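Input: one structure, supplied below.
Every protein chain but one is kept in place in this view of the complex.
Right, subunit A next:
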Amino acid sequence: MKRLLMPLLCLFLLVPITADAQRVYLDITSPDARKILFAVPWFQNSGLATSQQAYGRNLAVTLAKALEFHGIIDIASSAAQQGSTADDWKRLGVDYATVGRYTIAGDQISLEIRLFDAATGDMLLGKSYNGPSTQTDVMLFKFTDAVINELTGKSGIAGTQIAFVSQPPNKREKEVFITDILGRSLRQVTRHQSLIVSPRFSPDGVFLAYTSYHSGNQNLYITDLRQDKTTRALSRRPGMNLAPAWAPDGNSMIVTLSHNGNPDLYLINRSGEILKQITRNAGINVSPVFSPDGRHIVFVSDRSKKPQLYLMELATGNTQRITYEGSENAEPSWSPTEDLVTYSSLRGGIYQICTVNPFKDRSETQITTDQTHHESPSWSPDGNQIIFAKRDGAGHKIYGIMKNGSYQRLLFSLPGSQSYPRWQIKTY
């Protein structure tokens, strides 16, 4: 009991156990790599009898789901209270185990969670979190991201945010929602009672740009996600104001406007003023995305008759077509960590998720094969996964998949239809 009453100041305390410079991290990119097996036993509250441990079970279930979400971890199905001792770990054959304790006082919760190497019994990580119990998931997600960092050398993505457009059953309106990776905290961002399309996070995840029809024109809006009262039109030129690509510094964006008579790309600043016209009367130009260094964009154009992906060097305007397989290629998203663009490709009449390196060899790799439309792919902030809208009857549902094509799964079971998913870090 005494152990649990750690000072309130030790929020996010890291116990430095592994300072080994020779450290070898797990390679999670290998397609045939075995998943890491974890034991995540119920969290314990030493002040409560075993029969009252439902809260501890829920904490373990959420932590297990957040770990599993990364696509590299399997959870050993273990008896509820088992898995906390070295004997349990050996019997279950796990690689790692988490051991969590909790106390609740009023509306405050304290968590103390440790990560153990099951083979050696060494504690690799120990953290404690204190705060309002409404923040419990946030604490578990922070621990998850620390565990992933411990295993792979890169932070996890449990603490990130996903935006999408959702249409309730039997309603015509579509609004933007934001959720955590598990769909546990669902937040409705827009309440325009209209049609909303193409949400786009700012690079820091603090602002969300989106296109809404509520004024009668298709206007581009931007809202500060740190509040939920106001929004502001950023571009309301007659016709299209659609699907901006945020520059990596967040100070400008490239957006499709049609006020001059053709859907072309324009560079605009954060006040909505046009700085430069990027494409000029060459058919449809839409869905731009910046390279991580901000020097190139990839966008969709039908200048060769069908929609295809084009690469443009912004300094020179030099433009090259980069996709040739599939009858149509559209909806690009550029990986935040490498030169790899994911997009939807029409193959045999079905939209499939593909990836292509826009610079080198340009081999177009198809990563989904099942015979259902896969649309609007978008990268995870760590560049390991792709989120997309998968056709489900008349509507769509949000799915995730590893970039090597493994671990495709439904992310959120929400009523109605969900589309236009976008994924970003959360810093607010």
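Basically, a residue touches a chain if its C-beta (ideal position, glycine included) is under 8 Å from a C-beta of that chain, and two chains touch if they have at least 3 such contacts; residues count from 1.
The criterion applied here is as follows: contacts and distances are computed from a predicted model.
Asker: Just go with whichever of "Ancillary SecYEG translocon subunit", "Peptidoglycan-associated lipoprotein", "Electron transfer flavoprotein subunit beta" or "NADH-quinone oxidoreductase subunit F" UniProt uses as the name of the absent chain.
Answerer: Missing chain, per its UniProt entry: "Peptidoglycan-associated lipoprotein".
Asker: Could you tell which one of A:190, A:235 or A:419 touches the chain left off the display?
Answerer: Answer from the full complex: A:419 touches the omitted chain.
Asker: From the listed residues A:344, A:368 or A:404, report the one that touches the chain absent from this view.
Answerer: Final answer for the missing-chain contact: A:344.
Asker: If I consider the whole complex, including the chain that's not displayed, which of A:284, A:341, A:367 or A:387 touches that chain?
Answerer: The missing chain is touched by A:284.
Asker: Taking the entire complex into account, which one of A:258, A:323, A:404 or A:418 touches the absent chain?
Answerer: A:258
Asker: Using the document's contact rule, name the residues of subunit A that touch the chain not shown here.
Answerer: 170-172, 174, 195, 197-198, 213, 216-218, 238-240, 242-243, 256, 258, 261-263, 284-287, 300, 302, 306-307, 328, 330-331, 344, 351, 375-376, 394, 419-420
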